[in-house]
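All protein chains but one are shown in place.
Read from first to last, the chains carry the letters A, B and C; within each, the first residue is number 1.
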Amino acid sequence: MKKIMNQEENVMEETLQGFIDAYAADYERVDGVNGVIYRHMDPDKVSVITGGGAGHEPLFVGFAGKGLASGAAMGNVFAAPNPDTILEVTKAVENKAGVLYIYGNYAGDVLNFDMASELAEMEDIETRTVKVSDDVASASKENKEERRGIAGDVFVIKAAGAAADAGLSLDEVTRIAAKANENTHSIGVGISPGTSPGKKAPMFELPDNQIEFGLGIHGEKGIRRAEMMSADDLADEMLDHLLADAALESGDEAVILLNGLGSTTLMELLIVNQKVHKELLAKGITVYDTDVNSYCTTQEMGGFSITILKLDEELKTYYDAPAHSPYYHK
Amino acid sequence: MKKIMNQEENVMEETLQGFIDAYAADYERVDGVNGVIYRHMDPDKVSVITGGGAGHEPLFVGFAGKGLASGAAMGNVFAAPNPDTILEVTKAVENKAGVLYIYGNYAGDVLNFDMASELAEMEDIETRTVKVSDDVASASKENKEERRGIAGDVFVIKAAGAAADAGLSLDEVTRIAAKANENTHSIGVGISPGTSPGKKAPMFELPDNQIEFGLGIHGEKGIRRAEMMSADDLADEMLDHLLADAALESGDEAVILLNGLGSTTLMELLIVNQKVHKELLAKGITVYDTDVNSYCTTQEMGGFSITILKLDEELKTYYDAPAHSPYYHK
Amino acid sequence: MEKQTMNHLSVDDVKQMLLYVGETITASKDYLGQIDAEIGDGDHGTGMATGAEAFMKKLRESEFETINDVFKTTGMEMMKSMGGASGIIFGTMFSDGVKQLESKSSIDHTGLADIFRGSLDSVKKRGKADVGDKTMIDALDPAVQTLESDASKEWTLTEVLKHAEEAAWNGVEETKQITAKHGRAKTLGERTKGYQDAGATSVWLIFKSMREWVEQHEG
Partner (left out) sequence: MEKQTMNHLSVDDVKQMLLYVGETITASKDYLGQIDAEIGDGDHGTGMATGAEAFMKKLRESEFETINDVFKTTGMEMMKSMGGASGIIFGTMFSDGVKQLESKSSIDHTGLADIFRGSLDSVKKRGKADVGDKTMIDALDPAVQTLESDASKEWTLTEVLKHAEEAAWNGVEETKQITAKHGRAKTLGERTKGYQDAGATSVWLIFKSMREWVEQHEG
C-alpha cells in the first residue's frame, strides 16, 4: 500500500502541524508533545481530555471542540500516548475544576492515563477516568468493563463535553460520561485491512470472499470469519448482537451511529442505514437521531460499525447540546 | 473488491433511502426519481440545484442544505441524471424566483441538464446554468470552460447557496457562482483505483510504485504517470500547477480545500496540508480558511486533490455565510 | 420453397427487431463497459443495458399503431431511464429520427434511410458534435450515408443493413485514430489515441443486430 507521507518518524508531528495549520483559530498545539487543545474553553468548567493511539482520524484530535473535549493527547499510530504527553495536555487545559479522561479501554491507554493521573495528582490537578467499552464483540455482557472502546467514543465524549459545558461538577460530568458508556453498544465488521504508515504489509489478511465479524479497530480478530454477505444480512446479524446486548425494546429511544472504518464509502454506509432503520422501525424502537459518518477509522480499512446509544431524558439533554469541531457537528 | 451492498440495481434507491432515513427532519425524497430536496428553503428566494452521477458521496446529495443547494438530482454511479429526474427536482424545489443548475462540466451532465432546462422552460420555470470547471489538469488555461469539474463543486455551490440565501436575483446568483468558478482551480492525484458497485475489476490499474498525476474523479487519466513521491514533493508539484494557473501572487487571499478521494486518510491529508501551508506562507499568499475533508470522492479511490479559491471581498462575504448539511458546515 | 426476402417492415416487425436490438445490447453490457473504461468512465455498458431493459419492457407491454410510435417510445424510454451522455444521445437517436416524418405503418429501406438521417441530424444538433470528434457520430454518419446512397438500389433490406453495419464498423475503427474531443474522455488528449469509442461501438451493434434480425426473419 502506498501512503501519502514523508518520513515515518515525522508522521505524527506533521499530522498535528497540518491540523493546526488548518484550524489555528480554534486549536493550539501543546508544546513539545503530541497534544492539541481547543482554545475557547471556560476556565471555570470541567475539562474533558481524550486521546489514544493515532491512526483513527478524525478521532481523537477532531473531537476536541465546543461542547466536546478540551484537548487530545496523542500517541503514535495505534500506540497509547505516553504519560508525559497526557500530563502536558492536562496542564495546558483549564484544569482548576478538574479533568475527566475519556479514552478507549485498551491496556496501553489504561496504563498511560493511570500513570498520568498519578502525576497530575502530584501537581494538585484532580482527575477522573471513564474508559469507553462499547464493543460487544470483545467480551461478554457481564464483563462490559473489559470490552474494547471503538466508535462509541463519540457518544461518550459528546455527553461528557455537554455536561462539562453545562457547568456540572467533575463528579457529575464523570457520572454522565459513565452512564453514556453504559448505554453505548457497538459492533464492527471488517472487509479489508488497513496499513499502518510506513509498514509494507497490510494489518491482516482476509480472503476475497470473507469478512471478519466483530473486528476491532486495530485489526484485532473478531468473533468469527464469515462469508461475505449482503448489506441487509450484515445489518440483521449486527443488530441481533446489539439489541440483545443493549436490552433495547419496543418503545425505547436510541441514537444510531454508522461509522465507516476508512475506505468504506458513504454510499455503502447509507445502504446499511436503510436496513437498520427498517429493522428498528419493525421492532418498535424509536430512532431519535442518526449519524452516518467515518469518525473512528483504522487507516484505509474496509468495513464499518454500528453503535447504538440508548437514551433516557438526561442523556438526551446532553446529546442535544450544541457541539462543534471541524469533524463533528451537532 | 468487496462492496457492502445488496443488488446492484438497488444501489441508488437504497442510498437515497438511507440518507432520508438518517436525515428525514431536513430532507425529503422527490417522488419517483433519484432526487432529494432540503426542506427549509425560503419560497421567495432563488433555488440552486446540483447533481450529477452518484459515487462521489457526500457530493451531491450532501451539498443540499442551509446556505447550499436546495436539491440534488442524482444519476446512477458515474452517470449523469436523466432529464426527467432533473425536471422533477426542479419542480419540487421553490422555483418561482428561478433555478440555478450547478454541476461538474461533463458531456453527460451538460446534455441532461440542458434538456431538463428546456423542459423546465416549457413549464415556465426560469433556469440558469453554471458548469464547474476547476480541474487544471484537464484542459489548458485558455480553455477553462472545457475543464472538468472536481472538488471545486464545493466552493461554487457554497457561493451560489449563500448568494441565494442573501436574497439575490437569479442573474446575480448566477454571476456569483460563475465568478466563484472562475476563481476556483484544482488538481488531483490518484494512487490507487476505486471500484464501482457491482463491478469486479477496479476502475484502472496502477503499479505499486506509480501514481496518476492529474487524475479525474471518474478515473480519467491525468497529465502523466509518475513515480510515487513523498507528500511534500506532491504538494510542491501540485501547487506549481495551481499557482501558475490561478495567477495567485503574494498578497492574495485564498481558501484551500484538501479533498480526499476515498481511501486516503485524514492523516495523509493533514500531512499534505502542513506542506501546502508552508509553501503558501513562503509565497506570501494569505490562507483565509482551510478545509481538510473528503467531499468529492470516487468510491474507495486513493489520492486527493488540492483546490484553491481565490478570494475578493465579494466572494469572501458569500464564503463566510453560514451553511449546513450533514456533511458540510460553515 | 424459394427463399423469401424481406423488403418491408411492419409495425410489429420494427417492434420485434428493436426488441432483438435490446437483447443484443443487454448481452453486450460488459463488452461496452470495458471499451468505455479504457478512456472513459466505464459505465457505457450499464447505461445502454439500462436503456435497453427499459425500452424492451415498454415495447413488450404496449400496442403500437405506427412505426413512428415504436421508435419514439424506444428513444423516450432510453432518455428517461439511462442518464449519462448516452441517455440523451441514444435516446435522441431513436426518438427524434421520426419526429419530422409522417406516420407510417410499413417501411422499406428508403424509409429506414429517412429515419436515421433524422436521427443523425438531431444527435448532431443536440450534442454539438460532428464527424471526427470521436463519438457515436463517427459510426452513425457513415451508416446513414450508405443507407441513403443505397436507397436507390434494388437491394434487399438485409443487404442494405449489412452495408450500413460495415460502414458503422469502419467508423468505429476510425475512432481509434482520433483524439477524443467530447464526453468525459475528451480531456485525455493524445492518450485516447488507439482506443475505439464506446458509443460508436454501440451504433455498430445496433445496425449489426437489426441486420441479424432481418436476416433471420427472411424465408
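As a working rule, a contact is a pair of C-beta atoms (placed from the backbone, for glycine too) under 8 Å apart; a residue touches a chain by one contact, two chains touch by 3 or more.
Every value quoted in this text rests on a predicted model; they were computed, and no experiment measured them.
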{"item": "Omitted chain - touching chains that are shown", "value": "A"}
{"item": "Listed residues A:Gly18, A:Gly35, A:Gly190 or A:Gly216, member touching the removed chain", "value": "A:Gly216"}
{"item": "Touch with the omitted chain, as defined above, among A:Asn10, A:Asn82 or A:Gln210", "value": "A:Asn82"}
{"item": "Given A:Thr15, A:Thr90, A:Ser138 or A:Thr307, the one touching the chain that is not displayed", "value": "A:Ser138"}
{"item": "Selected from A:Met203, A:Ala235, A:Leu258 or A:Val272 as touching the chain missing from the view", "value": "A:Met203"}
{"item": "Those residues of subunit A which, in the complete complex, touch the missing chain", "value": "53, 75-85, 106-108, 111-112, 115, 135, 137-139, 146-148, 196, 199, 203-204, 216, 218-221"}
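Following the convention adopted for this analysis, only the chains that are shown with their structure count from here on.
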{"item": "Chain of greatest Cα-centre distance to subunit C", "value": "A"}
{"item": "Chain whose Cα mean lies nearest the overall Cα mean", "value": "B"}
{"item": "Separation of mean Cα positions, subunit C and subunit B [Å, integer]", "value": "33"}
{"item": "Mean-CA-position distance for subunit C and subunit A (Å)", "value": "55"}
{"item": "Separation of mean Cα positions, subunit B and subunit A [Å, integer]", "value": "29"}
{"item": "Subunit A residues counted as touching two or more neighbouring chains", "value": "none"}
{"item": "Shared interface positions of subunit C, touching two or more other chains", "value": "none"}
